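The structure appears right after this line, and notes come after that.
A protein chain is absent from this complex, but the other protein chains hold their places.
Labels run A and B following the written order; every chain starts at residue 1.
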Amino acid sequence: MIPVGFEYARPDSVDGALALLAEHGEDATVLAGGHSLLPVMKLRLAAPELIIDIGRLTELSHIDVDGDEVVIGAGARHRAVESSELLAAECPLLPAVARTVGDPQVRHRGTIGGSLAHADPASDLPAAVLAIGGSVVLRGPQGTRTVPITEFYTGMFSTVKEPNELITEIRVPRTGGAGWAYEKFVRRANDWAIVGVAVVDNRVGLVNMCATPLRATATEEALAAGASIADAAALAAEGTDPSEDLTATREYRRHLARVLTERALTTANA
Amino acid sequence: MSIMGTRVVRNEDPVFLSRGATYTDDLTDDRLTGALHLTLVRSPLAHARITSVDVEEARQAPGVVAVLTGADIDLAPAKLFPMAADGMVRHWLATDKVRFVGEPVAAVLTEQPYQGQDAADLVEIDYDPLPAVVDLRAAASDEVLLFDEAGTNTSNGFGLDEEFDEHLFDDCAVVVTQEIVNQRLAACPLETRAASAVWGEDERFTLWASTQNAHMARDEVAGWLGVDASAVHLITPDVGGGFGAKIGADPEFALVCWLARHTGRPVRWNETRSENMTGMLQGRAQLQTVTIGGNRDGDVLAYRIDVLADAGAYPRIGILLPMFTRMMAPAVYDIPKVESRARVVVTTTTSTGAYRGAGRPEATAAIERAMDLFAAEIGKDPADVRRRNLIAPDKFPFTTKGGAVYDSGEYAKALDAVLEAAGYAELRAEQARRREQGGPIQLGIGVSVFVEITGGGAFAEDASVEVHPDGTVTVLTGTSPHGQGHATAWAMLASEHLGIPVEKITVKHGDTDLIPSGVGTMGSRSLQTGGVAVYQAAGELVALAKQRAADLLEASVDDLEVADGAVGVRGTESAVTLAQLAEREPLRVDSNFDSGAPSFPFGAHLAVVEVDVESGKAVVDRIVTIDDAGPVLNPLLAHGQRHGGIAQGIAQALLEEVVYDADGNPLTATFADYAFPSAAELPSFTLVEMETPTHLNPLGVKGVGEAGTIGATPAVQSAVVDAVSHLGVRHIDMPTSPLRVWTAINAAAGSAK
Partner (left out) sequence: MTTKIEMTVNGEAASADVEPRLLLAHYLRDVLGLKATNIGCDTTSCGACTVLLDGESVKSCTVLAVQADQQSVTTMEGLSPDPEQLHPVPAAFRAEHGLQCGFCTPGMVMAAVSLLAENPKPTEQEVREGLEGNLCRCTGYHNIVRAVLVASGQSAEKVHDDDTEKAPSGGLAAAPGFSVGDETGGSGS
């Protein structure tokens, strides 16, 4: 119900946060929106000794165009992404997906960087960014590096981000008029997706079909080879490794992946 | 101008909507200054022997004043519900054994609440696991016993000695049998359980507790503590919902009192939601086998229901409820032969109790499912088959095969009204169109006709009405509202007689020192007992006032009339206000009303559901309901009760389920995992009005609080099955989750090959 005690720091810059991370190593955890971290700490499943609060760093909250990409500060709240006119024009899948994350209160706090860093396979945004095909900008003591999103996720709740690094930006291509859709299958509006399918420009990102978000590559290849949407969607579960829980069996998830992929592709190509 | 039947906004709300109500955890009473905070350490295992408890490290933690285990609690364990089998006793903190995940094993008392969680983590308990008992049939086999002293897992039963008649269905051309699960539910009031207590110098406990029944809770706690009831002063602050799960007292209340006396300091306890999801009484949890038989014209000739009910680990009020299931088994139908039986068994799970409907939703859901299966088997419209078998309106009072005496009912009228309001013929036409088009979104229509018993078991209630010299009024009631709006409704009833506006009438409840006796609020009893008592008391006060005024005004009582809070001589200016009378002599009446019998509200619900046959997802599109509980006192409040019940009824059909794994681990013990609906999962509701009075009280009123759960659940379940019946599906257990619906469609398709 309430976390184990910890120390708290609120640096006034990204570099300040990095310095603290370098100093404290694994004893420290970064806090942005707090809606992945704090629930876990309240259940005492995590007990960091130091919390580094970067939630108010304005240098992380921008949404701008940069050439043929849109650059989103890692600290941009879901609400900002959801309501961004710029993204609605340049990369409309992303605000549509952000609108489905949690509820309005969660979206006022949660950040896109936090969501990607947390790497919950049931999260919406990681799979959406995967479908869009962007990249993640990381900064650490060694400097800045940009990792394509296709290489970012390594396993359940794990990414290539080192503990002493921060995500500073997410870069997404301007997808222009490319057809897009997001299908999120839930029991209740506020639930995690049982299965989700994000489509943009006939690239398909799957939510909760594996330990990480993944692309439905068999479907994409079939489409590229001229298959019908129905035939391509029938392959959507290939290469996936869905889990079993109270809401779904593995077979049911595979079935949903196929059904939702067909629907998302139909919408996107309408 | 009569206030009865008018829409009056609530007296409670200005405070509730500004500084907020005061729930038990909000209290800042002086008597609770310096209170210790209680944190309970609870068992992570469903069934185990406790081999050691080490509290030394916990005792050293910051802010810890005491850490106690079962051995430290000098209080005899108790059988918490008298009807249970002997030997099924609960210790206040588990001593040798734990029997459900969440059972309290140690008590940590700290100066500040946060410290309690830290210290609780330091308590080390060793367990020797035992096999869990979760499946009801396995429990009934007595292979693994929860209570060696009891020698059985059967807590109690109803009708167990009566043999079923193997010829019951001999004259039935058509017989259908179905096993049905009426699944375990969590009550989920938004306020979890809370209690605070202090042991006074006057050697009395003052106990503040979130309960639906102040006097019952006081008596239970006093009994458990081994003291006289007069030694416990129980005060009910505002209560954030109960739904039956807060009936009476929980064992933690006695523990809080005992700890307060033991430490000499007040003790406060407020559980987390996770604790609540394993610690609070849960509802339903019946395994039912129904058999229905009749002829091909649609006459039902015989019905049987065999119930195996789950008591959870320690028998509580839940073990009584199958009695109501049996009583209400034939429901609204005039069936010549009815048999029923119920066995209640303990399992290594959370104890069961009353949850909105408490035994009656189970009965209705079972027979409504049976009627649908029978109708499907003979190929007739389910609404027509129901109508054919309903108890005719001229047969009331009607004594049923379940032993109930139904006071009044217009079942066919309710059914036809709801079919008309919903546009049944158009709905069937739309369903046919969609089936022909073969698209993914199919339409399902489900109908239920129901009757339910309200006010059962406790027909009398007290009230007192007093007019003060300043013109305000105090009403004391033995009922115990927790959202129902009695402060407004009872004020209306008093206002009707007194002519004093509702805003000047204060209704008090829930304080056992202030209110000598009361039964509380449960089973939809309050209006027909407590409300009528208030109405009666106000009427008696007016009669008393007239007598006093007659002397004062030198007039005959027959020439006097009461209006706007004054007694006046008709046709003259001569009058005296009730306030003035109260100035001369206290003006108060204490009254008691005893209706002598329960009443039987009834209704019909029609649910329209859309099912995506590709994914199995079902959504309620519309629900049209009649919930006839006699004359409506305040439509605002009555509709609110219907809405809440309908929402919970839909939730049982579509979404909610408490799940345990085979080891007795609860899998739905948080609000994230338990599918409690939000506004986004529900439609708005169409309420149709119908008022059929009862002769049991002068207002003709019955109880409306639980009707929604009883009518809505079977209507929605029926609609979901109906939506996919053309694919060969005959039955889907609740909740009809997307996975269940998809599985049923596949199974039907598989068996069709």
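A few remarks follow.
Keep this in mind: a contact is a pair of C-beta atoms (placed from the backbone, for glycine too) under 8 Å apart; a residue touches a chain by one contact, two chains touch by 3 or more.
Note that this is a predicted model, so its numbers are computed, not measured.
Which of B:Arg19, B:Arg137 or B:His167 touches the hidden chain is settled by the complete complex: it is B:Arg19. When the whole complex is considered, the residue among B:Asp621, B:Asp663 or B:Glu691 that touches the unshown chain is B:Asp621.
Across the entire complex, the residue among B:Glu103, B:Glu191, B:Glu220 or B:Asp628 in touch with the chain not shown is B:Glu191.
In the complete complex, the hidden chain is touched by one of B:Gly298, B:Gly409, B:Gly485 or B:Gly499, namely B:Gly485. Contact between subunit A and the unshown chain involves residues 1-8, 10, 31, 34-35, 38-39, 42-43, 51, 53, 55, 79, 83, 92, 96, 99-100, 102-106, 108-109, 179-186, 188-190, 193, 196, 262-268, 270. One chain is missing from the display, and on subunit B it is touched by residues 9-10, 12-23, 26, 28, 114, 187-192, 238-241, 243, 272-274, 421-423, 439-441, 482-485, 608, 610-612, 617-619, 621-622, 636-637, 639-640, 643-648, 670-672, 676, 678-680, 682-687, 708.
Basically, only the chains that are shown with their structure count from here on.
A straight line joining the Cα centres of subunit A and subunit B is 42 Å long. Residues of subunit B that touch subunit A in their complex: 114, 117-118, 121, 272, 274, 614-615, 617, 655, 659, 667-668, 673, 675, 677-678, 680-681, 737-739, 742-743.
Residues 1-2, 4-5, 44, 185, 187-190, 194, 246-249, 252, 255-256, 259-260 of subunit A are the ones touching subunit B in the complex.
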